[in-house]
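Here the complex is missing a single protein chain, while all its other protein chains stay put.
As written, the chains take the letters A, B, C and D, and residue 1 is the first residue of each chain.
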Amino acid sequence: MEDALNALVLITNFALVPGLAYGCQLALGALGVTLIFAVLRFSNFAHGETMSFGAMIAVFATWILQDNGVSIDPLPTALLALPFAILGSILFVLATDRVVYRFYREQRSDQVIFIIVSIGVMFVMAGLIRFIIGPNDQVFTDGERFLISARDFRDLTGLREGLAIKTTQVITVVTTVIAMGLLFWFLQKTRTGKSMRAYADNEDLATLSGIDAGRVVLIAWTLSAALAAVAGTLYGLDKSYKPFVFQELVLPIFAAAIVGGFGSPLGAVAGGFIIAFAEVLITYAYKRFLGYILPESWVPDGLAQFLSTDYKFAVAFVILVATLLLRPSGLFNKRAAT
Amino acid sequence: MKKSFAAIVSVAALLAATPGFAAEVKIGVLLGFTGPLESLAPAIASGAELAIAEVSESGEFLDGSTVTPVRGDSTCVDAGAATTAAERLITSDGVAAIVGAMCSGATTAVLQNAALPNGTVMISPSATSPALSTVEDNGQFFRVAPSDARQGEVLADILEEHGITEAALTYTNNDYGKGLADSIASAFEKKGGTITINASHEDGKGDYSAEVAALASAGGEVLIVAGYLDQGGKGIVQAALDSGAFDTFILPDGMVGELLIEAIGPDLDGSYGIYPGSDSSGAEIFAKMAADNGFNPGVYSPEAYDAAALLLLAMQKAGSTDPAVFKGEVVSVANEPGEKILPGELAKALKILKDGGDVDYVGASAVELIGPGESAGNFREIEIQDGKIQTVKYR
Amino acid sequence: MNLRAVLPFAIFFLLILATGAMQSWSLALSILNMCLISAVMALGINLQWGYAGLVNFGVMGFTALGGLAVVLTASQPVPEAWQAGGPGVLLALLVVVAAVVAALALGRTFTGIMRVALVTLTAIAAYVLATTVLSPAVEAIEAVNPSATGFLGGAGLPVLLSWVVGGIFAAGAAFVIGKIALGLRADYLAIATLGVSEIVVAILVNEDWLARGVKNVVGLPRPMPYEVEMRQEAWFASLAEALPIGSVELSTVLVRAGYTGLFVVVLAIILWLAQRALWSPWGRMMRAVRDNETAAGAMGKDVKRLHLIVFVLGSAVIGIAGAMMTTLDGQFTPGTYQPLRFTFLIWVMVIIGGSGNNWGATVGAFFVWFTWVQAEPVGTFLIDKATLWLGADSPVRDHLISNAPQMRYVVMGVVLLLVLRFAPRGLIPETQRV
Amino acid sequence: MITDASPVRASARAGMASAMIEVDGLSKWFGGIHAVRDVSLTIGRGTITGLIGPNGAGKTTLFNIIAGLYKPTAGHVRLDGEDVTGLPPHALFAKGLLRTFQLAHEFHSLSVRENLMMVPPGQPGEALVNAWFRPGRVAERERAVREKADEILDFLTLSHLADERAGNLSGGQKKLLELGRTMMVDAKIVFLDEVGAGVNRTLLATIGTVIQRLHAERGYTFCLIEHDMDFIARLCDPVIVMAEGAVLAEGTPDAILSNEAVIEAYLGRGSRHSKGDGA
Partner (left out) sequence: MSILRADAMTGGYGGADILHECTLEADRGEIAVIVGPNGAGKSTAMKAVFGMLNLRQGKVTLEGRDVTRMKPTDRVSEGMSFVPQVRNVFPSLTVEENLEMGGFLRRDDIAATMAEVYDLFPVLAEKRRQPAGELSGGQRQQVAVGRALMTKPAVLMLDEPTAGVSPIVMDELFDRIIDVAKTGIAILMVEQNAKQALEIAHRGYVLAQGRNAYTDTGEALLKNAEVRRLFLGG
């Protein structure tokens, strides 16, 4: 019995909890990408940099707040900075749309042109962000680190295995649930949200119904930027903020969005968790886990790993490519991907 | 001030092609300012530029010549761009020598394609790949970073003394990490120890939970982290502590620094490791100097200071900035005999050399050059106690 | 070529000449060399995108395969490693090939759920079998003097041959990728190829037995003599005496010019072939396919096959460029292949130059590489000037200047956006020849 | 509403000996929509068969299945006695089945002449090796192809536009160009999807003449979808009527025009009672 509990705690601690937090971060990122895809119909390669930009503002705002002695101990000050990050990202993204994307929208440019334009935006943002904050690691976490630490858990339960839950992980999950709740409420229940779905469904008919295309696009960018800022800040809070990291996040985020079905918010969330848990569970070494639940003689000598962690990031791409080949419309998209 | 001057100089050189500034010696600082290790580069550059400024301001260097640094971006991911940047430093800016490059890959490319053909001397503060020991360098390439092979043996000794028989090992997935991990693993296993897992981690990623999960599952009394203290290495230590996977960490040279203690906090107490250095206070002095100049002495920042200092001292000793002449003096100023020189004492050293004396440059990282122009590998065994790096002994 | 096509080339060569005169000739030549390699890559993408409308974001992977070809062709074999693990690796390879053949055969014979199940089963069996055979072999190979070799080595053949091999490697990979992914619509194809190229690079980074992984292969043989050795030759001494430049500079310029010559030949051949293909009935057919796939199909053209051909050809060209680049660097460093540099930058070249036009892609590559390299010093200069008012000791100014190298991203992005906005068809637009 | 389809099937079987196209039990679902349901029909060799029916009756879907653009959910298509079900369009082209499109599918960046020149299959210059290394052989064939293209442009009265980008042509001219493409090779059967849509009456008359000449001089079999009953009546025999994805009737134009079921479903019914009492 105790062995089984130990096994459960072990896998929760090393796979489920981190997977959940990572999944939340991917899901938030994928939601932003998928919203833009649904409304503007292109894959926004600059989304990773938007996350980075939001997180950067959060870092600055946190520093200013900290300097002025503002805090909400035991929670991290960054939560107070989040509104600034969201606002800043929204303003920046809307400015980008005004200066860059709007032109191509009016031209009704090809999807590929939009993708390349977004790559141009990605270049500019990548440079600007590094230029402003520098390429270094920035730590802006403060407050209580743990909800429960591994040591405390062991002392408390007397189990051999510990279970650590970081404050930032809890915040990540809670914020994600709130953000997603708000988003889904917005999309399903509000007039504006419904008009956005309508626009995503059928652009021409939406225009005929008096839905202002410009306004829908504006809202899509706003939501996408806000989600990006939240995702970026949470990621930076849970790990640490460094511009380069976000460049690497774009592909797993695309993978999440595509696996779920590009353009489907529900799919984006599901995709985020699928990618996150796949990465964690496929590269997890089950040796110790099996040690608890199997008789001693059955325990493998090796690490009992499906795939070395060297290939952790390849997991996302393999799932991505497999999805594209087997079911290009994604898991949660009824319409064909054409 | 110095940076902006450097910028003006480099651009002026670019645009106006003025080879002038006769009494001005330029030193190239070629590091990966953009790319995956971009966050390490500024502190390393600052280290080198600190030494350059010190020499320049002393007024003792080669009959009062001034020295200015010129930066170049070796990117770490693009050998082509690195070579071009080095080519620009050497042939257009006319640098007398180069501090760099940063990553072993870029270093090899620059050495073979720009430095060797042009006869320029390079001292890398950070390239540790064993492959660089055997590369054809015509006596023009040195490095003040310690050799990975030596470090592995020292670490294995320490592990044995601590009675460790099983250890997990993770390394940053580049030539430095991989080479170091291999040498640690083979040295430790020769002594009868077991490496339960030898797994890589990527720098520049945010999330290391999967890596730590694998390490934890493999088990071991301690975790050896052959990485960088402000890159993946820190992430691994943090994630391992957070999840309670390991309490004690073995920290090779790339991981020892105040930054790590600052970032991780008291949980790091009880971890131990090694750091290049002999019985000298160079590192502390350098740390203070860096703080006074407004930057954090990151990884390889002391080595960069030493690299620049060695180049300039060698020129002083040879009385020339001609690489063919002064390349022979690098080893002699770095090693005995002579007066020991610590950071901040470059003026003194220049004066001694000018008067025909000898110096034994110790510097911030206790430099001792051996064999093919590499650091001898004097190490300080350190242990972290009460949030401080305590030196246990020297090896 | 009309004036609009000649002018950008003229300006570019003036820039190179200016660099030579103002900075140094060896710098000018080394920039030019990378420009030439970039142009070959851009031609590869132009074949796929400009001719056929295929979006290939996997440039990075094909470049890396080209680099691998240099290692496997030109570096010296390691007999100890072959003894230790060669048979194991070959056996594993055999298992994989057998599995693929078996899977294809099963796929033909069965249908529906049976097919899926059997093919999956074969894949799993092959994976297990191959790893069982491969793991000990790999361990043995990597144990052979890991700091210097630890891999199987190459065939020890002339390095120039590896350029052809690079093309073949890339073409082989492209064939497999194209077979499975070319049916996807544009943006999915882009993301799929990007994903596949990440996987290719991940394999090169982590499989040390193949090409030393992150430990890099250095000191690859080069087709040009070493400068230091050259300076000791008699002919060189007499040449150096006859010319009014220093012997060091002469040697570097000569070697770089040698590379330039080689690259120009390759670029010229590929350009010639590409132009000739474009204005032949084959090119007419490709443009028809790009304009309207459905109609081209109805007019008897096998669209799938043509897409595959052009995807393979374009990728082969990129592979050749990858091999050329590794040859020029003299080393293979798998850890350095990054999408931003090796995929997106190449795309920027093609778009800026003018997709669909080979001359455009070429000159786009020239300009973009030149800007990419020179943006660093120019960016530093501009920021320095722009922040003068902050005062010499301002920490803000200091911070900005120390981050100046990052300006190259901004410059590149802004140039791309400006071209897309104001000259969407590029510097030299696709021409209509009737 | 729909008349018993069995007489149609019977006639299909009767005509089997000289059938160019035989369609047997063809069905196609799109998602939940049943676009074509169990259609069987025959297009006789040497006929100009008209296919009419209300919008959405499944005519174009049927065309697209026969031409290989869609794979049928069920059923078979035979071309000249050979089962060609599910073959891709380019393979059908090689077997002599050509088609035009409802919305003109010109190659917009090619010149008008190139639009024609690209058609002939197996040109030596379409193989890269020849394009690169055997310019002589390529040029020789190019001359011949070009001559033929110019002849056809002449025939179509498009000569003055030979070097124009095809994308710049008017809708009617594009339709002519599409028809011209089918003349570049010897076809067995040509499917014309609403060749008259967007074409003025004069041009339509020209197109009609072209079709008749090709039919008479080259022995082409035609099958055309058209809404213009005049046009149909002038050219076609027999006429097949489709409605709701199924064949409703088949016969001579006169028979069709007076067929009750056809009038009911397509041409228009008798009087309504509910009319006119609004407002």
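FYI, a residue touches a chain if its C-beta (ideal position, glycine included) is under 8 Å from a C-beta of that chain, and two chains touch if they have at least 3 such contacts.
Computed from a predicted model, the values in this text were never measured in an experiment.
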For the chain not shown, touching visible partners are A, D
In the whole complex, of D:Thr73, D:Ser109 or D:Ser170, the residue touching the missing chain would be D:Ser170
Residues on subunit D facing the left-out chain by the touch rule are 1, 32-33, 54-57, 170-171, 194, 196-201, 227-230, 243-244, 257, 264-269, 271-272, 274-276, 278-279
Omitted-chain footprint on subunit A covers residues 191, 194-195, 197-198, 201-202, 204-212, 334-335
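To be clear about the criterion, only the chains that are shown with their structure count from here on.
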Per-chain Cα centroid nearest the overall protein Cα centroid belongs to chain C
Per the C-alpha centroid definition, the whole-Å distance linking subunit C and subunit D comes out as 46
Listed in rising order, subunit A residues that touch 2 or more other chains are 130, 134-135, 308, 310, 313
Chain-chain contacts, ordered by label, are A-B, A-C, B-C, C-D
Seen from subunit D, its contact residues with subunit C in the complex are 67-69, 88-91, 93-94, 98-99, 101, 105-111, 113-115, 117-119, 121, 123-128, 131-132, 138, 141-142, 145, 163, 165, 181, 185
As the complex stands, subunit A meets subunit C at residues 42-43, 100, 103-104, 111-113, 115-117, 119-128, 130-132, 134-135, 247, 251, 254-255, 258, 308, 310-311, 313-314, 316-318, 320-321, 324-325, 328, 337-338
Listed in rising order, subunit B residues that touch subunit C in their complex are 1, 3-4, 7-8, 10-11, 13-17, 33-36, 38, 42, 45, 71-73, 75-81, 83-85, 87-88, 91-92, 104-105, 108-109, 112-114, 116-119, 129-131, 134-136, 138, 148-149, 173-175, 177-179, 182-183, 200, 294
